[in-house]
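One protein chain is absent from this view; the other protein chains keep their places.
Letters are used for the chains, namely A and B, taken in the order the chains are written, and counting of residues starts over at 1 for each.
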Amino acid sequence: MSVSDQEELAAATPAAAAATPVTVAELRASREALHFARRNRKLLLGAGVVLAFLVVAAVGPLLTDHGPNEYVGPPAQRPSADWWFGTTMFGQDVFAQFAHGLRSTFLVGLLGGGLAAVIGMTIGFTAGYRGGITDEVLNMVTNVVLVIPTLAVLLIIATYLRVRGVVPEAIFIAAFSWPWVARAIRAQTFSLRSRDFVDLARLSGAGGARIVFREIAPNMSSYLFMTFILLFGGAVLTAAMLDFIGLGPTDGMSLGLMMNNAVLWSALPLGMWWWFVPPGLGITMIVGALYIMNVGLDEVFNPKLREL
Amino acid sequence: MRQYFQRKLGIYALTFFVAVTVDWVIPRFMPGDPVQTMLARASLRPEASEAMQAYYTGVFGLDVPIWRQYLNFWNALLHGDLGVSIWLFPQPVTSVILRAIPYTLALLVPAILLSWWAGNKFGAYAARRRWLDNTVLPVGYVLTATPYMWLGILLAWALATVAGIFPIAGGYSFDVEPSWSPSFLVNLARHWFLPFASLFLVMFGGWAIGMRNLIIYELEADYSHYLEALGAPQRLVRRYAFNNALLPQLTGLALQLGVIVAGALVTEIVFSYPGLGYLILQAINNQDFFLIQGAFLFIIVGVLLANFLVDVVYVLVDPRTRVGMRGGA
Partner (left out) sequence: MSLRVDNLKVWYRTLRGEVRALDGVSFTVADGELVGLAGESGCGKSTLGKSLIRLDGRMRHVDGTVELDGKELPIGDSERMNAFRFKEVSIIPQYAMSAMNPTRRIGRLVAELLESRGVRPDGVRDELLRRLELVGLAPEVLDRYPIELSGGMKQRMVMVISTLLNPSLLIADEVTSALDVSTQKAVAETLVSFRDRHYVKSTLFITHDLSLVYQIADSIIVMYAGRLAERAPTDTLVTTPRHPYTRMLLSALPEVGVRYGDRRLTGIPGSPPSLLDPPAGCRFRDRCPLAFDKCVEQPPFVEVAPDHQVACWKAF
C-alpha cells in the first residue's frame, strides 16, 4: 500500500487514526508485560503448580486400568508400591479416585469460573456503560444476589434434583458467584467511559457493544484475567464444599466427595490419613497456587509493585 | 444517612422475598405430583405419612389455586410454622432448628470476631517487617486457600486421633448429662475448641492478607506522605493507615458472610458438632425436605441480619457516610 493510500485511510476514519498509535503502544506494553511475566517468581511458581495438577488430572486416570469406584484391593491399606495413595474402607484405589476427582475439579473450576466471569462482565459492562435506569435495575439485582449466601441456595436447589451432573453444578455456582465482579467492572467502566478515546469511538459511529469490546475491555484486560483466576479458585472451593455435604454430582468422583466418604466411614478415628489428606491437599495447593499467580500477575501488570 | 438505611433495608427485604419465593417454587419444578413423590422418597411410618399428607396438601394445596398456596406458605412462615420434621416426626421444624442454632452461633460469633481482630492486627504488623512479611504472606494465602472442612479434618486427625488432646466428635461427651456444672462446661468447651480453631484459622489467613495489602496502599496515600513530610512519627502515620484500612475490611466482612456460614456448616459436619450444619447433613441423608427448607430460611434470615448489623457498624465508624458536602467556597 502506498504512503498516500495509507494517509487517506488514516484520515478517513478518526477511530482508525486514533487506533494506530494506540496499537503501537499496546504492542510495546504487551511485550513488556510478557518480559516481566517470564521473570516473575510467584507467577511461574503458581502456574507451575496448577499445570502439574492438570497433568495429573489428564494423565492420571490413564495410568490406572480400573475406575475410581471399583473394588480392587484389600480395604484400608496404607500407601504402597501397588496402591500409591492406599485404599479406602472398601478397597477402592485412592489414587484413581484422586486423579478422577481432579478432572472434575478442573472442569467445575473452569466452567463455573468462566461462566461467572461472563455473567459478571456482561452485567458490569452494561450497567457501567449505559447508566440510568438499566444501571439501577442491574444494581438492584446485583445487590440481591450478592447478599444471598451461595451455599444456602444451592442447598435448596440441589436437594430437589434427582440426578446432578458436573455441568449443572458449575452453572449453579456461576449463577451466584458473579456479583462482586459485576460491581468492580461497573465501577471501572464508569470511569473509563468518559475518557477521550471512548468519545472518539462514539463519534465515529461505533455502537455500544463495539465500544465496550474494542475500547473499554482491552483497557482492563489484565484485571479481567485476574478476575477469572479468582473466580476459578472460588468455584473450586464452593464445589468442594457442596460435594462434601453430599450435594455434588451423583455420578463420577470428586475431591469433595472423597472427603465426604472418608469422614462418613470413620477414616478420622481410624487414622486413615491417606484417604482424606490427598483430596484436601490437592484443592489447597491448586487454589493457593491460583492466588499466588494472581499476586504475581498484579506485579507484572502494575509497574509500581515490581521489586526493584 | 436515612436514605442509606432505607436502601439497605429495601435490598434485604427484597432478598428475603426472593429467597422465600425460590424456596417455595423449587419443589414445584419436580415432575409429577410433588406431594406423592416427596412422600415416596422418604420412608415413613404410616401415621407419619398421613399427617404429612395433610400438611403437604395444606401447603401445596393442590386442590387450591396456586396463588393461594403461595399465600398459605407465607402465612405459615410468618407464624413461625415451618412444618413438621419428617425425620424427627412429630417435632416441629422450628424447634429442631432452634436447638441447633446455639451451637452454630457459639462457633461463628467468636470465630468471626476474634479472627477479624487478630487477622487485621497481624496483617498490619506484618506489613512493617520484611522477614515477617515474607513468612506471613505465603502462610496467609495457604490458609485462605484451604477448604474449611479440610482444615477441620486435619485438626481432628492431628489433635484428636493422633495426639488425643481433644475429642473428635459431638457437642459434649455421650456419657455426660447436660447441666450448668463447671465440669460440663469444660466438657462443652473441649468439644467446641477444634471446630472453632478450624474456622478461626481459615478466616484469620484471609483477613491478614487483606489488611496487609490495604495497609501498604494506605501508607502510599497522599495523607500519609504529607504527615511524613511534616515529620510525624511512624506510629501516627501507621495508626491513621490502620484505621482507614479497617473500613474496607468491614465491608469485606459483610461480603464474606455467606462463605463464612457455609464454612461453619461443613466444619460442623466434620466434627459431628450438633449445630445447623450437622442437622442439614442428616436432613439431606434422611430426605427431610421440611427441615432443609427451614434451615435454608433460618440461614437467609441470619445472614441478612448480620449484614444489617455490619451496615450499622460501618455508618458509626466511617464519618464520610454521615456527612456530605456542606457548601462554602
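Following the convention adopted for this analysis, a residue touches a chain if its C-beta (ideal position, glycine included) is under 8 Å from a C-beta of that chain, and two chains touch if they have at least 3 such contacts.
Fair warning: this is a prediction, and the values are worked out from it, not measured in the lab.
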**Complete:** Of B:78, B:163 or B:230, the residue that touches the missing chain is B:230
**Asked** Which parts of subunit B are in contact with the chain that was left out?
**Response** 221-223, 225-233, 235-236, 240, 243-244, 247, 318-320, 323-326, 328-329
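Just so we're on the same page, only the chains that are shown with their structure count from here on.
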**Prompt:** CA centre of subunit A versus CA centre of subunit B: separation in Å?
**Reply:** 24
**Request:** Report the residues of subunit A in contact with subunit B in the complex, numbered from low to high.
**Result:** 140, 143-144, 146-153, 155-157, 159-160, 180, 233, 237-238, 240-241, 244-247, 256, 259, 262-263, 268-271, 273, 276-277, 279-281, 283-285, 287-288, 290-292, 295
**Complete:** Within the complex, subunit A is touched by subunit B residues 11-12, 14-15, 18-19, 22-23, 26-27, 29-30, 138, 141-142, 144-151, 153-154, 156-157, 160-162, 168, 255, 257-259, 261-263, 265-266, 269-270, 280-281, 284-285, 289, 292-293, 295-296, 299-300, 303-304, 307
